[in-house]
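This is the structure, below, for whatever I ask next.
Just one protein chain is left out here, and the rest sit where they should.
And then subunit A:
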């Protein structure tokens, strides 16, 4: 370790002490707070972070984890044992960064105290032989030694050096030091890291993130029961949810229409009506991808979008409407080839339940591979469907996915030749089912997953981050150095002025220090009345 003067900790002793509890603890603490261990822990943390970027993580991407488990059941068991699907919340990962934090605090707090003392202490007095210093200049001047020393003090002060208060026996010299910012910045940087970590850790306890799928023309209110998913910190309280409600008036998707990036999303925009609390005036807002809506600290983001084809299902009398309205379908590819189901619970007098399994194609295209969508925008929307009848099982209390049809108690409609019944519908068309009931494809609207969330502590984390960068710049760019000036009467009766410097910073070259000592000397001569002095190096 570079032994800077404020770093007065004894050099690290690697030998274990005699087996005395207190000694052992002290030894362990010295090890933990040593630079070498900090270095090792930094590396360990970096290495430990790698698996989580390669193996799918539950927090970031639960679907990929599910796929991975299905494909590698054997391996997944091992991964589970080691927590490799949740690397960043495993005890072993936590152990490393907690050790690093403890090491950091244990290292930094004593240094803060030492730096505090160093800043208040006097710069050191001039060494006996200034010629030994890495930068050295000697000039002769006509002024008296006292005058020259006074001028030297003025010069150093104007260069923002901190001057030593001379003691009785130091009337011939001045000591000065500059660049305390280096250590100040370094300490600020390390302390700011602690602040960032605390902000992230404590903030996480109060944060929450929820998603809700909203179809154009419908809305939701900000309550847990309305969310499709919710992840929240341990101290999150549902009473903290701001009591707003929101309707999605329009969700517009634009795609690149031509060129080599055809079909890429170009712009998404949601227009919503917000009611901040029951009874408040409705407000209209737009939400775009990089422009979330902020509602008193809770932000609403646009996540994944999709289409919701609208159907009307009629009874065999051709009049009675059994079901109508848009149903969100899940996109399967970048061109929004979408799939979904419509579950129609039918009152007994109109027959049994109907389940429709359908594909929605915003720009339908049919070739030997079957129907698919070739562009995500709705240029030629069509629906392909097949249907089932029987008991949907909606009443038996089992939770069901709204995207999958449970066909256990159902029978597929069959066509005239006994093959499964299929239909292809452009917008506005109606098809009759074999039992006389009918399905109309009325059109479509869009839907979007909105993410509602609050990241507590983000402001504090940001302040910590910015403080860290500022501290870092001080730590890396400030150069700590000392300068001394001594005056004496030379053999010819003229005054000899010696100027010397010592730098104590990483990466600073001797040249720069020599330049500075030269500049101090020149400044001193200038103050003494021009180039009268004879220079000698």
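Everything that follows uses one rule, which is that a residue touches a chain if its C-beta (ideal position, glycine included) is under 8 Å from a C-beta of that chain, and two chains touch if they have at least 3 such contacts; residues count from 1.
To be clear about the criterion, contacts and distances are computed from a predicted model.
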{"item": "Protein name as given in UniProt for the chain not displayed, \"Protocatechuate 3,4-dioxygenase subunit alpha\", \"C-type cytochrome biogenesis protein CcsB\", \"NADH-quinone oxidoreductase subunit B\" or \"Glutamyl-tRNA(Gln) amidotransferase subunit A\"", "value": "\"C-type cytochrome biogenesis protein CcsB\""}
{"item": "Touching the absent chain when the full complex is considered, from A:24, A:50, A:75 or A:489", "value": "A:50"}
{"item": "In subunit A, positions touching the absent partner", "value": "1-2, 35-36, 38-39, 42-43, 45-46, 49-50, 52-54, 57, 59-61, 87-88, 200, 209, 256, 259-261, 264-268, 288-292, 299, 301, 451, 453, 455, 458, 461-462, 465-466, 468-469, 472-473, 476-477, 506-507, 509"}
